[in-house]
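The full complex has more chains than appear here; those shown keep their coordinates.
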């Protein structure tokens, strides 16, 4: 259960409803997921988050599927259950195959492991990496 | 400074030296970076880490550059200075442009932000994401 109620369309401000409708239009679905409904208590934060997310996740030098996988990686390390579920679903919708999912997890696991090895050893950064 | 001395070729066991030489051969360089030199105190851990890293980072369903960028994302969230430096250098060597680097950072930043928003709100996972 959330620390705030999940707001339905009838409960939100006009500013928040406008964001809900932009989400619907961009995604081509009537469904607005819980993250936005919990964020709608603060219409300014909802608007700023949505406006920025749209830009950051749009196609660019990296394609949207790579961006979703990076999002999964970060959310996994941060232990965010909701985010792992929502972005894994999004990545699958954008074409992530089981093989890609498996490799993604393998890289995240390897990185988590060598991160702590390096930290435990306090290995100094090679000059070569700073060039 | 590391919690263990960085071992030079003359200081390591035959088992560790064999790993150093495999690293050299695969990478086409005589240079062995500090991570492996600090890990060489435990030849079994060195061997297991190298053998696994080789497999995980090899081309597969994901290309090596995407894997490096996932590695950067994980290392950044974990706050591993060494790993951020070494994998950013590796990603650049594999073709990461400044534009890709910028977008990578933007996604990592966005994910870190929404991760804490979700956690602060304790948003419940949508049933739709579990299907």
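Letters are used for the chains, namely A and B, taken in the order the chains are written, and counting of residues starts over at 1 for each.
Here is the rule we go by: contacts are C-beta pairs under 8 Å (C-beta built on N, C-alpha and C of every residue); 3 or more make two chains touch, one makes a residue touch a chain.
In this text the structure is predicted, and so the values were computed from the model without any measurement.
Colleague: How many copies of the chain make up the whole complex, given that 2 are shown?
Modeller: If we count every copy in the full complex rather than just the 2 shown, we get 6.
Note that in this section only the chains that are shown with their structure count from here on.
Colleague: Between chain A and chain B, what's the gap in Å when you average each chain's C-alpha atoms?
Modeller: Centre-to-centre distance between chain A and chain B: 21 Å.
Colleague: Looking at the complex, which residues from chain A come into contact with chain B?
Modeller: 1-4, 6, 31, 33-35, 38-39, 45, 49, 52-53, 56-57, 60-62, 66-67, 69-71, 73-75, 77-78, 80-83, 85-89, 97, 99-100, 102-104, 106-126, 128-130
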